[in-house]
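Read through the structure below, which is laid out as C-alpha cells, and then see the notes.
Omission of a single protein chain aside, the complex is shown with its protein chains in their original locations.
Then we have chain A:
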Amino acid sequence: MTLEIIGISVLWTFLFGYILVGAIDFGAGFFNAYSLLTGRQRVLTNVIQRYLSPVWEVTNVFLVFFFVGIIGFFPKTAFYYGTTLLIPVSIGIILIAIRGSYYAFETYGTRGHKGYSFMYGLAGILIPASLSIVLTISEGGFVTMVDGNPVLDYWLLFTSRLTWAVVFLSISATLYISAVFLTWYANKARDVEATNLLRKYALIWALPTIITAGGIIVELRQHNPLHYSNIQMFWPMFLISFLMFVGTVWLLWKRRKYGLAFSLLAGQFVFAFFGYGASHYPYLLYPYLTIYDSFTNPAMAISLIIAFILGLGLLIPSLVLLMRLFLFDKDYVRGKGDYHA
C-alpha cells in the first residue's frame, strides 16, 4: 500500500465519520424544528437534546480534521478546490456557525425560542446540501482552466441533474440516518412515544434515499463514463450495501432490534461510501487532479502518519469514554438526574 492510498483512506474514513455523526446531528435539528411546528415538541426534544448536548463540538471536529488533513496530505487541493469553492463552502461555514452558536445559545440562553429552533433545523438540512456540491464538482465537467487558474461554471453546476440528485440524496440520507439512530436512542431511553414517531420518520425516508442513490449511478453513466465503469467493478460492495439496507428496513418494520438496525445502516453506508470512493480512484478532481500528482513530499507524509497514529492513541480511548458516559450509560440516557454545568 502506498503512502498516497494510506493518506486518502485516512481522510475518507474521517469524512465518513463526519457524515455519520453529522447526519445524526443535522437530522435531529430538523426533526426538533418539525416537531415544534406540528406541536409534538414534548415528545422529541428531550431525547434529542440529551444525546446532542455533550457531542456537538466533537461532530464539528470531524469536519475540521478532514479539511486540515486533505490540505496536509494533498496540498494541491488547496489550489483547485480553494479557488473554486469560495461561495458554496462560505455558505456552508455560515450555516455551521448559525447551528453551532445557536445550539449553545439555545441550550443555555433561551430554551425553546421558536425562531432559533427553525434556523437551527433549516441550517442543519442545508449544510449537507452546500457541502455535497464538492462531490458533484469532483466528477469533473464543471471546472475549466482559465489562464492557469481553475474557474467554476455556476450556471452549468446549477442546471445539472447530477447536482440536484446529489443534493437530494444528501438531505434524504441525513434524515434517514438520523431517524434510525434516534429510534434506537429513544428506545434505549424507554420513550415509547418518541420511538414510534422516529421509527415512522425512518421508514418514510428510507425509500427516497435508496432511489436517489441508485439514480446517481445511472446519472454518472452520461456524466463521467470512466467513473461509471469503475463503479461496476465494485458491484459486490454495492450489493452488500443494498442487502444491509433491506435488513435495516425490515427490522424497523418489525419493531425489532433497533441497535442491530442502526449497525446495518452504518454498514450500508460504509460499503456504499467506500465503494464510491474506491471507484473514484485515482482522481480527486476529474480530470485535473489525481491523488498522485497532488501528494505531499514523503517527509511530510510520514510525519503526518506518525502524528496521526499518536493522535489516535489519545482519541480512541477518549471517544470510548465519551460514549460510555453518555451513549451507553443507562441512567444518563433515561434522563435520571440533570448533571450539566
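Quick notes on this structure:
By our rule, contacts are C-beta pairs under 8 Å (C-beta built on N, C-alpha and C of every residue); 3 or more make two chains touch, one makes a residue touch a chain; residues count from 1.
Simple rule for what comes next: contacts and distances are computed from a predicted model.
Candidate names were "2,3-dehydroadipyl-CoA hydratase", "Cytochrome d ubiquinol oxidase subunit I", "Phenylacetate-CoA oxygenase subunit PaaI" or "Na(+)/H(+) antiporter subunit C", and the UniProt protein name of the unshown chain is "Cytochrome d ubiquinol oxidase subunit I". Considering the whole complex, the residue from A:5, A:86 or A:156 that touches the absent chain is A:86. In the complete complex, the hidden chain is touched by one of A:12, A:26 or A:103, namely A:103. Of A:69, A:128 or A:275, it is A:69 that touches the chain left out of the display.
Chain A residues in contact with the hidden partner, per the touch definition given at the top, are 53-55, 57-58, 60-61, 63-65, 67-69, 71-73, 75-76, 78-87, 89-91, 93-94, 96-98, 100-105, 107-110, 149, 151, 296-297, 299-300, 303-304, 307-308, 311, 314-315, 318-319, 321-322, 325-326, 337, 339-341.
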